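A quick write-up on the structure given underneath.
Removed from the display is one protein chain of the complex; every other protein chain stays in position.
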């Protein structure tokens, strides 16, 4: 049986278990015995024990089967392949899979034993897992059904299981973080086995393309990431240069000056900017903003690259405006009215109050908001992938083409990859840097904002 | 005092300018996309009467589908146009043939397959024109000094076709019924929309129950201790981690370790689930917090257990708020591109995916792919696809706003 029909069978058994448990409980109650819980609780308990263990087992099986089968296959491959690099083995194994699924088409003689082995393995695995899963489900029904007795605390047991399921759900968020960390750490570790950390962090030349012939110069590529860091910072700086003043002033205007009516329209309208997919911004930057900047530059006699940092930075800045403005707006609104009243009482004008009282009071919150915005800018991918270039120039000129960490990750990982080439691994090393930097920024920013909120609560 | 007053005025104007700048950007962005993209919804066709010559095609009224497919409809069309236009020499002939889309022959094949009785008759077809013809008719015709890809002979032919009423535009249904194609005039977003739908379906089915369960646990059951605090910090941070890192996780763990197949809505949905979970959990907790404690007390006072209180009373009241958060999370997932590039959803997929384990792409990635193509007609289609994407987003966000309105009633 394949997975989906197996799941359906288990679900049917689960439903049957519910009815069996409930009816047995009802029958007991019908004899005038007082039950600990409602009949539906007994039904639910039987159902849970019928369905949960087999489904969990099935999930584990589905996850483990692929790697285990591949591991067993390696032994059946021809000697020559087994001796080869891990990439060769990977290739051979996927060939075997293809051959096995499209039986008879273009048979390859030396792979034939492996193909036959795979077919045998798969049918054996199929029988095995169907059998184990189904017997587990039936066992669950039988054992729990027998346990349905008046004194069984079915409700408490069901609720205990529900609690555990809820707990497991919240654990997934933690697992996600661990998963991200583990994946980038592991691959980055392998990368640093081939390229030194020092070269990666402080080298100024980035050309990950590996030469085809071993005797070509730079055959191992060079992985100095400084130009990427510089490019990322340059574009983020341009974006912040747009987003921080405009976002902050918008927030001040909307919270201190605008009438409630204007505010109720302008605020959501600004927030639309945050909801537009980044790929749309990227398209806009590459096809509309970049040519405009180029022609303006040309009319001033400046040479502007067609993929300039300026275009990407400007559009990214626009994207981040609502981010800064809505966070600052929250922060400014949290400043107690009494502080403002105090300032007005001394005869200060609105702008003086804002500049001398509200902003200083809100400063930590605003700093937190800006940090979150910076982390956003650093991690932004699509705008830079579409509007900034691939050339790893080490420059501060916003009219030049630069590349960023995220662009390089995308470029290195799109298309076919060999999983142990430094080129692919480099993407994970970059991912590690990106993850750590944004994590620190977010953590500190959230702490600052939280502290600030508590201060005025 | 005067100086102070003018400073006050200046400050106010700066604020107003900032707000207006933001709104202006919004208007420019939408205006730009609309002006570029609306033309994508119409398509140029050549209306002409083609004689489906039974002898030339070697078909009769009883021919099977396969025979029809193998017949030389392309040659038939070429002859048809050759006789109609009378091109002079090989170069002109080639220019003529290039003006008709490769899809035109397929139009004939499909028509004949649907009704083999047409063979031997003269039938009027709206044949799809090549994208260069399309662009010329929509944008370049009558514009002086524009650098068009059409030669003078071709322009003369087209002008005469227009006079005869043969060259017209109609609503571009192909854009919504076709998958991707290398030919702009045949490229459509059906495959991408289906892929998006399947991916979001996986995302919703996983992230909604898990997110709601996690929110319930953290808000109602979690003991206030160090571990809970770490989980909370973790979730807040995860909401702000760059989306691209989720792509790295998907590639390294789902694809390389667990062997989920690349480019499928399944793996895309898994990655987007992890990405939207924090949003759903955070909004779900806020919705649970908003349920008044008096309701909980009332239920406890009647002897309901904690689980019963939560599932019978708190959850139904918090559900609209949770759904709002989920819709917003799904809208984010709908617009997400970067992590999907890494798990192979960028592949060129012509076939419309049928299920969650078929290779497919999604709408934002399709936009990314097309935006890279040099043809002018693809730029138009990219903008057209963006309009469709923004349309979906507007619908989802409107739904969220309406739900939130309903939620605002106090109990």
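Order of writing sets the chain letters: A and B. Residues in each chain are counted from 1.
Here is the rule we use: contacts are C-beta pairs under 8 Å (C-beta built on N, C-alpha and C of every residue); 3 or more make two chains touch, one makes a residue touch a chain.
We adopt the following convention: contacts and distances are computed from a predicted model.
**Student:** The hidden chain: which UniProt name fits, "Serine/threonine protein kinase", "Fe-S cluster assembly protein SufB", "Phosphate ABC transporter ATP-binding protein" or "acetolactate synthase"?
**Tutor:** "Phosphate ABC transporter ATP-binding protein"
**Student:** Touch as defined at the start, partner being the missing chain; which of B:20, B:227 or B:298 qualifies?
**Tutor:** The one listed residue touching the chain not shown is B:298.
**Student:** In the full complex, which of B:170, B:312 or B:405 touches the chain missing from this view?
**Tutor:** Per the contact definition at the top, the residue touching the missing chain is B:312.
**Student:** Which of these touches the unseen chain: A:129, A:155 or A:423?
**Tutor:** The single option touching the absent chain is A:155.
**Student:** What residue numbers in chain A mark contact with the hidden partner chain?
**Tutor:** Residues in contact with the chain left out: 35, 37-39, 153, 155-156.
**Student:** For chain B, enumerate the residues touching the unshown chain of the complex.
**Tutor:** Against the missing chain, chain B presents residues 223-224, 292, 294-305, 308, 312-313, 317, 411.
As a convention for this text, only the chains that are shown with their structure count from here on.
**Student:** I'd like to verify one number: the distance from the centre of chain A to the centre of chain B, where each centre is the average of its C-alpha atoms, in whole angstrom.
**Tutor:** 21
**Student:** Spell out the part of chain A that touches chain B in their complex, as residue ranges.
**Tutor:** Checking each residue of chain A against chain B gives 63, 65-67, 70, 155, 158-159, 162-163, 165-167, 169-174, 176-177, 179-180, 182-184, 186-187, 245-250, 252-254, 256-258, 266, 269-270, 272-273, 275-284, 286-288, 318, 321-322, 325, 349-352, 354-355, 372, 375-376, 378-382, 385-386, 406, 409-410, 413-414, 419, 427-428, 431, 434-435, 438-439, 442-443, 446.
**Student:** Can you tell me which positions in chain B touch chain A when the two form their complex?
**Tutor:** Residues 4-5, 7-8, 10-12, 14-19, 21-23, 25-26, 29, 32-33, 36, 209-211, 213-214, 216-218, 221-222, 230-231, 233-238, 240-249, 251-253, 256-259, 274, 277-278, 281, 305-307, 331, 334-338, 341-342, 346, 364-365, 367-368, 371, 379, 382-383, 386, 389-390, 393, 397 of chain B touch chain A in their complex.
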